[in-house]
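Every protein chain except one is present and positioned as in the full complex.
The block that comes next holds chain A.
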Amino acid sequence: MEMLYSITTGVLSTCGLYLILRGRTFPVVVGLTLLSYAVNLFLFSMGGLTTDGATVVHGNGEGHYADPLPQALVLTAIVIGFAMTAFVVILAMRARSEVGNDHVDGKKEDRE
């Protein structure tokens, strides 16, 4: 399980990083989204992966339960991430209409 989890996180962040470095706004936005998924997964695993554990509500201090804090953190991070993605999508569209193309520097590439 740890192996699968870390490979998933790694693949997501690799794809995210690659896309962020692209020249057009759409891949960059998708890359940011992928990166934030990867980060959320990573954050979720920071308390240690617990399988078949109860929530902390039923844990009586000695039992086998999942660390609740990363869950709360991930929830916050997801909400913030959604808001940011919405904002950056609108911003990219505004940039497309004001500048006239969708390059992040606002310049047409030479090979076009």
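The definition used in the following text is that a residue touches a chain if its C-beta (ideal position, glycine included) is under 8 Å from a C-beta of that chain, and two chains touch if they have at least 3 such contacts; residues count from 1.
Rule of thumb we're sticking to: contacts and distances are computed from a predicted model.
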## Note on the structure
By UniProt, of "Monovalent cation/H+ antiporter subunit D", "Peptide/nickel transport system ATP-binding protein", "Lipid-transfer protein" or "ABC transporter permease subunit", the chain left out is "Monovalent cation/H+ antiporter subunit D"
### Task
With the missing chain put back, which residues of chain A would touch it? List them for me.
20, 25, 28, 32, 35-36, 38-40, 42-43, 46-48, 69-70, 73, 76-77, 80, 83-84, 87-88, 91-92, 94-95, 98-99, 104-106
